[in-house]
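First, the structure itself, so that you have it in front of you.
All protein chains of the complex are present and in place, except for one that has been dropped.
Chain IDs A, B and C follow the sequence of writing; residue 1 opens each chain.
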Amino acid sequence: MLTTSAFIAFIQAYTNRLDELQPLLDQLDNQIGDGDHGTNMTRGFHAANERLTSTPADDLGALSQAVAMTLLSSVGGASGPLYATVFLRFSAQWKGQSQVDAKDITEAIVQARDGLVARGKAQVGEKTLIDVWSPAAQTLQANPTESGILAAAKAAAEAAVGTRELVAGKGRAAYLGERSRGTCDPGSVSSAVFFEEFANAIVGGVEKTPWPTLVS
Amino acid sequence: MLTTSAFIAFIQAYTNRLDELQPLLDQLDNQIGDGDHGTNMTRGFHAANERLTSTPADDLGALSQAVAMTLLSSVGGASGPLYATVFLRFSAQWKGQSQVDAKDITEAIVQARDGLVARGKAQVGEKTLIDVWSPAAQTLQANPTESGILAAAKAAAEAAVGTRELVAGKGRAAYLGERSRGTCDPGSVSSAVFFEEFANAIVGGVEKTPWPTLVS
Amino acid sequence: MKKLMNEVGHYVDQMLDGMVLAHPELRRLPGTTVLVRAEKADKVALVSGGGSGHEPAHGGFVGPGMLDAAVAGEMFTSPTPDQILEAIRAVHGDQGVLLIVKNYTGDVMNFEMAAEMATMEGIHVEQVVVDDDVAVQNSTHTIGRRGIAGTVFVHKIAGAAAEAGYPLETVAAVAKRAIDNVHSMGVALSPCTVPASGQPSFQLADDEIEIGIGIHGEPGVRREPIRSADDVVDTLLDTILEDAAVQAGDDVAVLVNGLGATPLSELYIANRRIARRLAKQGVNIQQTRVAEYMTSLEMAGFSISLLKLDHELAKLLNAPATTTAWRS
Partner (left out) sequence: MKKLMNEVGHYVDQMLDGMVLAHPELRRLPGTTVLVRAEKADKVALVSGGGSGHEPAHGGFVGPGMLDAAVAGEMFTSPTPDQILEAIRAVHGDQGVLLIVKNYTGDVMNFEMAAEMATMEGIHVEQVVVDDDVAVQNSTHTIGRRGIAGTVFVHKIAGAAAEAGYPLETVAAVAKRAIDNVHSMGVALSPCTVPASGQPSFQLADDEIEIGIGIHGEPGVRREPIRSADDVVDTLLDTILEDAAVQAGDDVAVLVNGLGATPLSELYIANRRIARRLAKQGVNIQQTRVAEYMTSLEMAGFSISLLKLDHELAKLLNAPATTTAWRS
């Protein structure tokens, strides 16, 4: 069950994790991109958090819409429209609802994944956050329950680590060709953290992955 | 007595000394100017030497004129017009003559000094090559003989060393004001070397001043 | 890092202020990072933009004969869709809007979202994506090539087409033809430093250059030993000429673009080689531009852009334009 207060707590918790991980995400992006993924994400989610303090907290659709619009207007770059798309799809799915169940959540995540693919036109295996969103959505679809949400977070983390071996086919890292191999995709890591905090806000008891030691 | 062959030997000897002293002259100019006096002088006198190989060697006036025009068209900067003026005055003074005596030499040096003052508008004490040409010309005027030429070279060397204590009032060093004190004026040093090689070509037996140890 | 700036968070804002204070022919939409012409024109409107740090791009190309609006993002970061939408709203008349976008995932997605929003508001929007950087291999398996300095030619040609009263579809078609015919490649002699990070974007040894550089401080496609200007020009030009399939008798325009810290004298030394090589191949240079058009902050280096001209492209390139960074 995701309530509006759990949603707000999720955004807050994710923002805190991004603050912690900003250097790591910048560093990963520096190795295979332009070094700003952590900076972009923290800028966006700090703004989103701020925005939520003045958003009526009774409609998950409105809250998601507020996050989406804030990310859209504060991030820029590739990750801005992508993460904004996620929350726009959440908003469409949860419009007018003050709480949603695992089925609604599953549908929203699947919709978000489809939105990301439509927006970024990346396929699985191209070393983008699609490599995380795709297995996470599939795991949830196969098991649209609270335990499925936990399983999705686990699948997301594994997939993010797995991007290390891939050669980028989309995004800035693609210009490096073979040289993009050997570094985890920063957007995939921020997405895995997303699923971790998402599951923790809804189900609770999720252990934090030690990303810095795992991927740097 | 200055013959045409002594004149040519003088230009050659002076060029050799400039080659030796180029780093020192550049360094002095770097401290209080723009660091190119040695480069400018060697560029000019190498060209003059070259030019003399194709100049009929029977007229001191024509030889001086050739040197003057070559310096004018190859040096630029402040030292180009100044040293060119020296040889233009020599040329006017020695026109049509294949050899000149100490009196003719004295008159040419005095004319050159006057030309330098007219061209650069510097007074004695302003830390320019006038501080060398002026005492040298005076020494010669007081004693317009071969021994006077030797005395002029000595006076020139002393005056060049003496510019160290002066504050520049003309030339690029003037922008430094008080900070120009403590470094010998590069144009004064190249002028002192000029008198040294000039005296050696005419009278002979002049000892070379160890400029690098003396002024740097 | 030594920068002439105040608080780093105000860099873009203060730069835009300084720009409109210098150029009364530019106006900044209040509360945005959008520069528009002081006077709105009745024609197809052109909007471009991208991250900051490329000055004079893109604001320097706003004016009669070129762009109607330029949207500035954070340093080397695509602008956000809301800003782009503000630009579209401000400049569109009833003849539609063309967005000129450089091919970077971020730029493409942000402009696309803005276009969708504008379309929802009933504004007719078309988009062209510039991908002139031949350093990046082109193949159907990749995201395609980056957009670099050749974009300025596209601004100029689309601008002249719009000014000439062409309808939106035709302006877009002409812009696409310019894109198909422009090929660019750059080289860096030193990296740049984004003010917020304070760290050089990469490290180059004293005897190394970075070939095939982008315009955001990213490393290029390979690192090589430094060599003579003529040799460096040849490396870039060989790749460009091969890719552009330029032949004897072809008409071209040349853009020698400084990346920020390279003296104009060095750009002219490069142009000497470019002009001589093209002349030797029987290629006719109709126009040469040598200056800073699309920079990477204080990066040392340059890029060459070659635009193959047909009759119409040549006419449009030569049409009058009066912006702060391009006049003809």
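Couple of notes before you dig in:
What we mean here is this: a contact is a pair of C-beta atoms (placed from the backbone, for glycine too) under 8 Å apart; a residue touches a chain by one contact, two chains touch by 3 or more.
Just so it is clear, the model here is predicted, and its values are computed rather than measured.
The hidden chain, counted over the whole complex, makes contact with B, C.
Contact with the undisplayed chain is limited, among C:D68, C:E112, C:E126 or C:E292, to C:E292.
Only one of C:V232, C:V252 or C:L307 touches the absent chain when the whole complex is considered: C:V232.
Shown as candidates are C:E224, C:D251 or C:E266; the residue that touches the absent chain is C:E266.
The missing chain, though absent from the display, is touched by one residue of C:S190, C:T239 or C:N257; that residue is C:S190. Considering the complete assembly, subunit C touches the hidden chain via residues 2-6, 11, 14-19, 21-23, 52-53, 55-56, 60, 189-190, 206, 209, 226, 228-230, 232, 254, 256, 260-273, 275-276, 288-290, 292, 295, 297-298, 300-302, 327. The missing chain lies against subunit B, touching residues 26, 33-36, 39-40, 69, 72-82, 84, 119-120, 169-172, 174-177.
Assume only the chains that are shown with their structure count from here on.
Taken as a contact graph, with one node per protein chain and an edge wherever two chains touch, the assembly fits none of the named shapes, being neither a line, a ring, a star nor a complete graph. No other pair of chains has as many C-beta pairs in contact as A-C. Centroids built from CA atoms put subunit C at 55 Å from subunit B.
Rounded to whole angstrom, the centroid-to-centroid distance between subunit A and subunit C, based on C-alpha atoms, equals 32 Å.
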